[in-house]
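Our next item is chain A:
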Amino acid sequence: MPIPDLGILLFLGLCGLIVGSAFMVVTSPNLVHSAVSLLFTFFGIAAIYIYLYADFIAATQVVVYVGGILVLIIFGVMLTNKIENATITSKTHNQIPGALFSGILLLLQFYAIFNTKWLVNDNPEKSSTVMDIGELLLGKYLLPFEVVSILLLSALIGAAMLSRKKVD
Partner candidate 1 sequence: MSEYINNIIYGVKSFITGMNLTLKHFRNKKDLVATLQYPNEKWPLPERNIGFDPSEYNVIRSRLHVDIDDCIGCLQCERACPVDCIKIDTIKPPKGSDFDCGKTSHDTQKKMIVPRFTIDMSECMYCDLCVHPCPEECIYMVGGPNEPKHEIDYEFSQYERHGLVFEFATATDQDIIDIGAEDYLKERKAKEEKRIKGENLKGVVHQEDSVSSALSDPITPVAAAPVAAAPVAAAPVAAVPIDFNIKSIDFIEDKTVRGTAKKAFMGAKRAKLEGAAMIDFIIAELDKASKLDDDIKNTLEGFKGGKN
Partner candidate 2 sequence: MTSALDYLIELLAFTGLDHSILVVLAIHIPALAIFLVMVVNATIAVYVERKVAAFMQDRLGPMEVGLFGFKGGRRFWGGIGQTIADAIKLLTKEDIVPDNADKKLMLLAPFIIFIGAFLTFIAVPFSENLVVSDFNVGIFYIIAMSSVGVIGIILAGWSSNNKWSLYGAMRAAAQIVSYEIPIGLTLLLVVIVAGSLNLGDIVQWQADNRWFIIHSPFTFVAFFIYFISVVAETNRTPFDIPEAESELVAGWMTEYSGFKWAIFFLSEYANMLIVSIVASVVFLGGWLSPLAILNIGIPESWMILDGPILGFFWVMLKALFLVFVMMWFRWTFPRLRVDQLMYLCWKVFIPFCLANLFFVSIWELISGTIFR
């Protein structure tokens, strides 16, 4: 029996993890359980980025989504419900239209996947992507970068305004 390529096996395992945990996110009746499943989804996606030799993006994925957004999600779920009776649940509504809509989306995606001419690089360079990212961000994409910065800055100031103590 030929030994299958472990890289492929690992990739398939990761895909399984992502899809499985994403499924858990949607179906779990407990919101906190959903949020925890999301953790595995994010981790799996970070691992996929590593497969693409995008180590910087992978680390960013963990920092932003796991360390930031997921924390805030769990934080919000915890704080907006009573802890005493722990009835944090989510329900499904409008199942039939939802299934139809997502089915159409799935078909569209398949269509896109099979009709795209994928560029396959057999010998990817094992070099850091950080330098390229930095040069692109501060060169070609400087304007979008700055616009996003201003958006974030205004969000920051807004948050500070909202959370300020009441001043008489």
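We adopt the following convention: a residue touches a chain if its C-beta (ideal position, glycine included) is under 8 Å from a C-beta of that chain, and two chains touch if they have at least 3 such contacts; residues count from 1.
For anyone wondering why these and not others, all candidates are chains of the complex that A comes from, given by their letters.
Quick caveat: nothing in here was measured; it's all calculated off a predicted structure.
Enquirer: Which touches chain A in this complex, 1 or 2?
Expert: Selected candidate, touching chain A: 2.
Enquirer: List the residues on chain A that touch candidate 2 in their complex, please.
Expert: So the residues of chain A touching candidate 2 come out as 3, 5-7, 30, 32-33, 36, 39, 55-56, 59-60, 62-63, 66-68, 70-72, 74-75, 78-79, 83, 86, 127-128, 130.
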